[in-house]
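For this view, one protein chain was removed and the others were kept in their places.
Right after this comes chain A.
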Amino acid sequence: MSGEAGPGIGGPETVGPGTAAPGTVDPGIAAPGTVDQRSEGLDIRGLEVRYGPVRALRGVHLAVPRGAVAAVLGANGAGKTTLLRAVSGTLRFHRGAITSGTVAFGGSRLDGVPAAAVVRRGVVQVPEGRRVFARMTVAENLRAGALSVPGRRAAAARERVLELFPVLAERAHQRAGLLSGGEQQMLAIGRALMAGPSLLLLDEPTLGLAPLMAARIADTVRQINAQGTSVLLVEQNAAMALALAERAYVLEVGEVTLSGPAADLAASDEVRRRYLGVGVPETDRPVGTDPGPAHERPERTRLARWTA
């Protein structure tokens, strides 16, 4: 897969979870008022979302300061994707609606704003499952990402994206549906970057990818953030998410049950047990590092055939 030949394969500089000193984790919701200094970034307060009679989010407070990476962890069905839909204005495609609370970015409200207008305010989402336009070429997909910006800015964005993902330049005239999973994820992220977002919403970017490719994507997220884009990362791969983020939130059945600095969360017993699977050596390993030859790895539980 030539997509793995680009720059930035996750290296050992990645900070592994579990290495941070145990700190205080503030359980529950951050106290109202503590997010004021972040009003420049994304600021979600008391958010409640319903799909008809089903309440998917309950009183969610969350903040992504400008230039920061925040992670949202949680199991399937916890409401992670719903949270992103509420920000990106796509709840209506799923017959959902914000029933109370606010979503603000850069000081102006995003709740009730249609998806296309959210993009114009600098908030762009990379949807779960990549969802590239399979029948269009790679170049056309990138163009689709830049439809909301003027031509000159689109050209500059395109240069930046192709620098980040050289493989997309090689595949420019191929149909996006023919790319590998990793390449499609790169295209999905590249397509979102074409709009020049101030805040990038990433929904499970490493889902279904090989570990090396997942590490590559993680590294790319780091680069994107280093260039000044804030990131709200929704992930089931908690080890990766906590290594990337400065602040993290744990979502359970529609509520934030834990939030705090990512390093503190990574050190908390509950997170280690429930999301990092403490005791399994692989998950304690820094993201993107080679586990080493099989004979050097610590011995794992031996598999046994189950018989009735």
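The rule we apply is simple: a residue touches a chain if its C-beta (ideal position, glycine included) is under 8 Å from a C-beta of that chain, and two chains touch if they have at least 3 such contacts; residues count from 1.
What we mean here is this: contacts and distances are computed from a predicted model.
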{"item": "Name per UniProt, for the chain absent here [options: \"Branched-chain amino acid ABC transporter permease\", \"Sarcosine oxidase, delta subunit family protein\", \"PAP2 superfamily protein\" or \"1,2-phenylacetyl-CoA epoxidase subunit PaaC\"]", "value": "\"Branched-chain amino acid ABC transporter permease\""}
{"item": "From A:V64, A:A78, A:A195 or A:V221, residue that would touch the chain that is not displayed", "value": "A:A195"}
{"item": "Selected from A:I44, A:L83, A:V103 or A:V124 as touching the chain missing from the view", "value": "A:V124"}
{"item": "Touching residues on chain A - with respect to the absent chain", "value": "88-90, 93, 114-116, 119-120, 124-125, 127, 131, 133-136, 140, 143-145, 147-149, 191-192, 195"}
